[in-house]
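Report on the following structure.
The complex appears here without one of its protein chains, the remainder shown in place.
Order as written gives the chain letters A and B; numbering starts at 1 within each chain.
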Amino acid sequence: MNPSRRKFVKTALGGGLAATLPLSALKMLSPAEAHASIGDDKVRWAFVVDTEKCVGCGLCVKACKLENEVPYDAPVTRTWVERYVITKDGKSHIDTPNGGRDGFTSPKIRDEVIPADEITQAFFVPKLCNQCSNPACVQVCPVGATFQTNDGVVLVDRSWCIGCGYCIMACPYGVRFFHPVYKTAEKCTFCYHRISKGLKTACVQACPFGARQIGNLKDPADPVTKIIMTQRVAVLKSEYGTKPQVYYIGFDERVR
Amino acid sequence: MKNHAWRPFLVAGGAVALLLTVRANVVPSDFGVNGKNFTYGFYRKGAIAYWKAVKVKYRGREYCQDCHEDKEKAIMASPHQIIQCENCHGPAIDHPDNPPKLTIDRSRGLCLRCHALLPYPGTNRGSIPGIDPDEHNPKQACVDCHNPHHPNLEDMK
Partner (left out) sequence: MTDQLIIHGLDWTLKDGFVYPNEFIYWSIQIVMYPYMTGLVAGAFVLSSLYHVFGQKDLQGIARFSLVFSMALLPTAMLPLMFHLQHPFRGINVMFTPHFTSAIAAFGIVFSTYAMIVLSEVWFVYRRYFVEQTIALRSQPGFGNQAKRLLYNVLTLGAFDVSEPALAIDKKGVKILAAIGIPVACFLHGYAGFIFGSVKANALWMSPLMPVIFIMSAVVSGIALCMLTYIIIMEYKKLQATLAKGRGDESVKELGGVEMDVITKTSRYLLSFLVAAISLELLDLIFRGYTAMKSWDILRSVMFHDDFINIFILQYGCGNLIPFILLLIPRPSIKRMLLALVLVLFGVFMMRWNVVIGGQAFSLSFEGFMHYKMPIIPHSLETYKEGLFGALTVASAPFLIFWGINKIVPSLQKI
């Protein structure tokens, strides 16, 4: 059997297996869902964050922590929300109390009262792993314990990670941390267990305002693909050449 | 070559052979270049299955409405229709099997996530009805007066 045929058989078998599993739930898979369950090349997960819609309720952070078993009171989080308040003097006041887990309930920023009439603009920016096309974190892992799946999600192998922290250092976005229980590098997985079953990520589902969306970049009919194709979007810190795949609507150069 | 100078090299070679033997037995067989290239795709394939096997905890409104149709109808007729049940009631997981009873978050803090007034003009947050938590009946639970499923002020308890 030549390699390409073997690959085909493997894919077909794997895909068939994956497609039959949810059948027990008496539910047929759409083609996109079937692809998602194999993790093949027809899917490239991408994310759109609409900062115009975000109100800073932080329900996404709460849902993420509970869904992904990140200790709720630990000061580390896979996703977080930042608040930017720009005053007339041109200064940015930025904070993210507890990662925005409990929302933003006070106008004070780090105990500093910012007078309402001084504010020229204010907005919230949710952050999560950018699932970069060229992930710097993966490049530096000495043991191959972090990797990019074929559908573009960067995952960590908890049974192989040695906990050196090099990936944490290499990420320009600060999305990685050590899991307090597993002691291995931890990061947003785009809720891989959910998206591979055709569900939305926990944060997307929890957001009441539709500020977060996830979709398949390789499907031209996907709403996320349409937004990225038709609207003016930007990514964070493009200067690092990591090619992030979380796109922001209503981006501002003051966003860090 | 009959020369004692090769002996340290033999020792080194032995060390390498030992390492390779141990390696062959310890490293999982599915470890290799499983992705597009070595830089980003060198990993243990089983790790993907691990992440796919994580338990889904937030089941979504569709899961709740099967049993709680009346509640679902009520909230869908209110401005709170955009909020998922589980944002207040907690993740369903396998409810009613596990957990049999969900812990509802009735705290002030939950409501304040959106309804604490922030003076940010021209933003979505600024346009949500908001209160100053220190002024508006402090220490009292919001749900004492407001019904989250009928949040309109006319429907106050």
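Here, a contact is a pair of C-beta atoms (placed from the backbone, for glycine too) under 8 Å apart; a residue touches a chain by one contact, two chains touch by 3 or more.
Keep in mind the model is a prediction, meaning the values are calculated, not measured.
Across the entire complex, the residue among B:N3, B:S29 or B:N98 in touch with the chain not shown is B:N3.
Among A:W160, A:F190 or A:F209, the one in contact with the hidden chain is A:W160. Within the complete assembly, A:V175 is the residue of A:V43, A:A122, A:L155 or A:V175 that touches the hidden chain.
Touching the chain that is not shown, out of A:P71, A:P115 or A:P223: A:P71 (per the contact rule at the top). What subunit B contributes to its contact with the hidden chain is residues 3-5, 7-12, 15, 19, 22-23, 26-27, 31, 38-39, 42.
Although one chain is hidden here, its contacts on subunit A can still be listed: residues 71-77, 80, 82, 92, 94-96, 98-99, 127, 136, 139-145, 160-166, 168-178, 180-181, 183-184, 239-241, 256.
The working rule: only the chains that are shown with their structure count from here on.
Between subunit A and subunit B, the centres computed from C-alpha atoms are 11 Å apart. Listing the residues of subunit A that touch subunit B in their complex gives 39, 52-59, 62-63, 66-69, 85, 102-107, 116, 119, 121-124, 134-135, 138-139, 144-150, 155-160, 189, 192-194, 196-197, 199, 202, 205-206, 208-209.
Across the complex, subunit A is touched by residues 31, 34-36, 39-44, 47-48, 50-58, 60, 82-84, 86-87, 90-91, 109, 112-114, 116, 118-125, 128, 133 of subunit B.
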